[in-house]
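Only one protein chain is missing; all other protein chains are in place.
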Amino acid sequence: MERKKLDIGLYGFTGCNGDQLVIIHSEDKLLDFFASANIRSFSLAKSDNEQTPLDIAFIEGSISSQEQVEHVQEIRQRSALLVAIGNCACYGGIQAMELGREGWDRRFQSVYGENFFEVRTPIESKPIDAFVAVDFRLPGCPIDADQFFAVYSSLIRKTKPQMPDYPVCAECRWRENECLLLKGQLCLGPLIAGGCKAVCPSHNLPCVGCFGPVEEANVSSEFALLKEKGFTVEEIRRRLRIHSGSGVLKSLKNLFGEV
Amino acid sequence: MREILVEPLARVEGDGGITIRAEGKKVHEVRFDILEGTRLVETLVIGKTPEEDVSITCRICAICTLSHRYAALRGLEKALGIEVPPKVQALRSLMHLGELLESHSLHVFLLALPDFLGYPNAVAMAEKYGPEVVQALALKKFANHVMTVTSGRMIHGENPTVGGFGKYPEKDILLDIARQAQAMIPFAEKAVGLIAGLSVPDYFEDDTVFMCCEPGDDGFGLMGDRIRISDGKVVDAKEYRTLTNEKFSPHSAAKHCLYQGKPYTVGAIARCNNLGERMNGLAGKLFKKHWNKRWLRNPVFNNLAQAIEMVWALEQVSKTVDAVLQYPDDPPIVKPTRQSGEGVGSVEAPRGTLYHAYRIQDGLVAEANLIIPTGQSLEDIEKYMRKAVEILLSQGADDSAIRLQAEIIVRAFDPCISCSTHMVRFERHDPR
Amino acid sequence: MRAVKLKKSHLKGFLTCVGGWGELWGPVKRNGRHVLESIGDIKDIDLTALRTTLPFKKLLFPPKFSMFRYDANGFQDTLSAIPKRVIFGLHACDIKALCILDEFFAKEYKDPYYYERRNRTAIIGHSCIPDDKCFCNATDNETVTEGFDLFLSDLGDFYLVWVGSSLGDDMVRECPKLIDTNVGHEDLKKYIQFQKHRSEQFKRQIDLTGMPDIVELSMDSPVWEEEGEKCLSCGACTIVCPTCPCYNVNDENDLGKPSGERMRQWDSCMFREYSLVAGGHNFREARAERLKLRFTHKLQSFVGKFGKPACTGCGRCIDTCPVGIDIFTMVKKLQGEEVRS
Partner (left out) sequence: MSAAVEIQNPYLPEPYRLIRRYPLTDDVHFFQVRAVDMDRALSLKYSPGQFMMVSIPGIGEAPFSISSTPSRPGLIEFGIRRVGRITDQIFKLKENSVLGVRGPYGTGFPVDKMEGKNLVIVMGGLGAIPLRSLLQYALDNRDRFAHLALIYGARTPGDMLFRKEFLSLMDRDDIQCLLTVDKDDTGKWPGHVGLPTVLFKHLTNLNPKDTNLVVVGPPVMYKFIVAEALKLNIPKHQILMSLERRMKCGIGKCGHCIIGGYIYTCLEGPTFSYWDVTHMKGLI
């Protein structure tokens, strides 16, 4: 059954553009990808970009200027479906880290002084859903290529993609690694959504949490366990906040209260 | 007023653009706008452990993620009194070569070349240059593979960590990398010939200063604790502030740098101009064959410099693999010898010198200062563009010609890959 | 059952010889852990390996595999030849688990994916000395009499080799120079001594008598809630368990085409989605309910069905759970003992 090709667009806001680059770096799939839909806009890969109505908009990056707010709202208006890709778009990314020390204004000043921009009006970085409705989230810093193409294939078939419902630990066991928590390391695996194939623990390095929270994180048990291993609440929180932009903390708060 | 706006310039590590304002033959303004949203990374790392810092700062850029990681590791390890064993050094060199190849192959083949050959993009170029495009993609894929094997994943791999690596790659995989690198050299050599054959416009040539890391040991390289400047000086990287003199520019979220009040250039062309004589092997031959004095005055030769560096890097890969395999696996991670200290890490990212300067207090980052290559070349980018626009206007060039030339200049600096694909959006305002 | 002898110095030659029957797999040490891997060089095999991180089940139903392909014309079976394999180094508990899985995948509807692999797999067991996590003495799995082709017991300078199948017999016959068929009284005495010595090495004492009844009467015990609050729902216990067969199914589409593959992937009753039905109702929303399912399954219902627990005493869950919820501690807690996990 031949389907009509969908109109899609890919956009990057504030971030490292790693998620779009993951797609571009998937050399073996690139031709199929470009053939699978009418790619109306993908500024990282092509130049003849159009501002047309879209079936799906994929958005990378967080929103960090007034101009970006307007742009993302404009994309939302002409897109039937809006998909946030990558940790920045889904949760705000590192730049939306809650520091609990000083406000964004002060930090901005400490980098740029009393200067002001002529070309942009910076605001504190926030995830996409702080400004427009997001229909689907594909987390990761960066996203996993296989997961992206699986999700993408579902979306262009107009069906809701299946996402892992399990934490990184499951993938870590599948890869036959030793549990780093049992080795006394500050691993965030149990709280973080699978999808990355447990890449860090597979290199003997604790999960840093770059895929955001798993839907059913048992935060209190993880905290209790880590405290038992000798970590302070302050250390655990700090680690959890690195890749947990404001978006993650919001969901963790729902589960656990303040983190 | 005639206004040529290039916005969005898709991205220069995000969001950028070109603004040209002119009236008649008089240029009012030529700006390379960096519109990227501010991330304040230097403030994010305060109070973090060194490991956490590395995980944060590498995410500044997806293309040079490993250069950021490498610079951070070197700065932090200096501060913490960590001496990594030679195996770790060798493996870091390998990952760094992988990144150079990834970034350069993307820029040279997919972004810069189509312009010169008169195509809108690499896919269109494939019609006439099919095998070349296929091989270019194979080279990029290989480079991504090297990054994946050494760092854990293609982008933001966490494997290179403070004091060493989480895990060493398997021997068989490394040997295969060495073999593949050798097999790619003939194509890379051919690419140098192809790019050397392109005509480089000369009307905007001008003097400038070049800066890069001094690798020491009389070799060509991508990392060193001293900075070599084309005026003959060699300065300790700890003095980076006096070299870079960051200043705020109201149209740019990236700060501009000046050396002794003057613009300067970093990147492949700076490395080749300062150190190219030291290249040996095939890369050395190619350098001697193609280098001439115009390289000192024309940034567009950066494309050719990158092509030669790719040959150098491919030759270097097998040597580096041998070095990695020569040492035993243990110990994988070296512990800090102190909990407080200062350190500056300087490495050559594909597009130029990158500094990560840290002060560590009781095991946590107390101060951080990061200086990125694109910021250092910004003044030169604007300088050359302005000169080009002035000349073109005096010759009565139309907007599209000006646009193309501005693009070629900005793109030559490779400010960050993707920006070059479609940087100019045209808005013509009729003179009042 | 027939028994023969194999000198230890002949092991390498023997494995090379049986390697001719299929791809040889065995335990090797990787990154500090024992894992079952395809063996390139026989000297990589670690004979001291006790429990591999993942049990042999990964070879009989891999963590993820394609069931069949589909395209615009319908569904196409892709069940094709699977390589012949010889798995060396399974212990008594593993072989018991294999027997349980054989029975499970055969009942009602025979699972072709399991049996296509199983039928092409030869099993050569190897004796072991229990460590502080083993409790196969409590699950009645100390020795095995079926489920293997050959089983090697380490009796010092030689192995006593039980021949468990006609294939095993063929394997022995193929290497006549390496095999000593003359098993005498002294050899059997040594074997019995070894078994006795082995039995004395268990450090964990646990009694599973009456477990089905204890579980039945403990449904309202606060233990479930307590453990449920600790459980991280990571599924590690089920992933490493040699008798856990549950799986999930997902269709993976070829990019931009109407074709693709139906993939089967290990699932876990510890995952939230496991008992979630379309429409959103979850029959086991609470973690305590999921634990109840797991332990009822292993310790009670399975006994009712098959006359033995679905736990082989391999100790993998003890070795794996970061918060100490394993069969051993659960049994102790349900029996009313104070356990510090």
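By letter and in written order, the chains are A, B and C; residue numbering begins at 1 in each of them.
What we mean here is this: a contact is a pair of C-beta atoms (placed from the backbone, for glycine too) under 8 Å apart; a residue touches a chain by one contact, two chains touch by 3 or more.
If you're wondering where the values come from, they're calculated on a predicted model, not measured in any experiment.
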In the full complex, displayed partners of the excluded chain: A, C
Candidate in contact with the missing chain, chosen from C:198, C:297 or C:332: C:297
Residue of C:89, C:245 or C:322 touching the missing chain in the full complex: C:245
For subunit A, the residues touching the chain missing from this view: 153, 157, 159-160, 162
Touch list for subunit C against the chain that is not drawn: 67-68, 70-71, 74-75, 77, 79-81, 104-105, 107-113, 115-116, 119, 219, 245-251, 253, 258, 260, 262, 267, 269, 274-279, 281, 283-284, 289, 292-293, 296-297, 300-302, 304-305
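One rule holds in what follows: only the chains that are shown with their structure count from here on.
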By number of C-beta contact pairs, the top two chains: A-B
Distance from the mean Cα position of subunit B to that of subunit A, given in whole angstrom: 26
Intercentroid distance (Cα basis), subunit C paired with subunit B, Å: 52
Overlap residues in subunit A, where contacts from two or more other chains coincide: 204
Residues of subunit B touching at least two other chains: 167
Interfacial residue positions of subunit A with respect to subunit B in the complex: 12-22, 25, 27-28, 34, 43-49, 61-65, 67-68, 93-95, 97, 99, 101, 104, 107-108, 110-113, 115-120, 122, 125, 141-142, 145, 199-200, 202-205, 208, 210, 238-239, 242-243
For the subunit B and subunit A complex, residues of the former touching the latter: 8, 10-11, 13-15, 17, 33, 35-44, 46-48, 52, 55-56, 59-63, 65, 120-121, 123, 137-138, 140-141, 144, 152-159, 161, 165-167, 248, 250-253, 332, 418, 421-422
Subunit C contact footprint on subunit A (complex, rising order): 1, 3, 29, 32-33, 35-37, 149-150, 152-154, 156-157, 162, 165-167, 169-170, 173-174, 176-179, 181-182, 189-190, 204, 215-216, 218, 220-222, 224-225
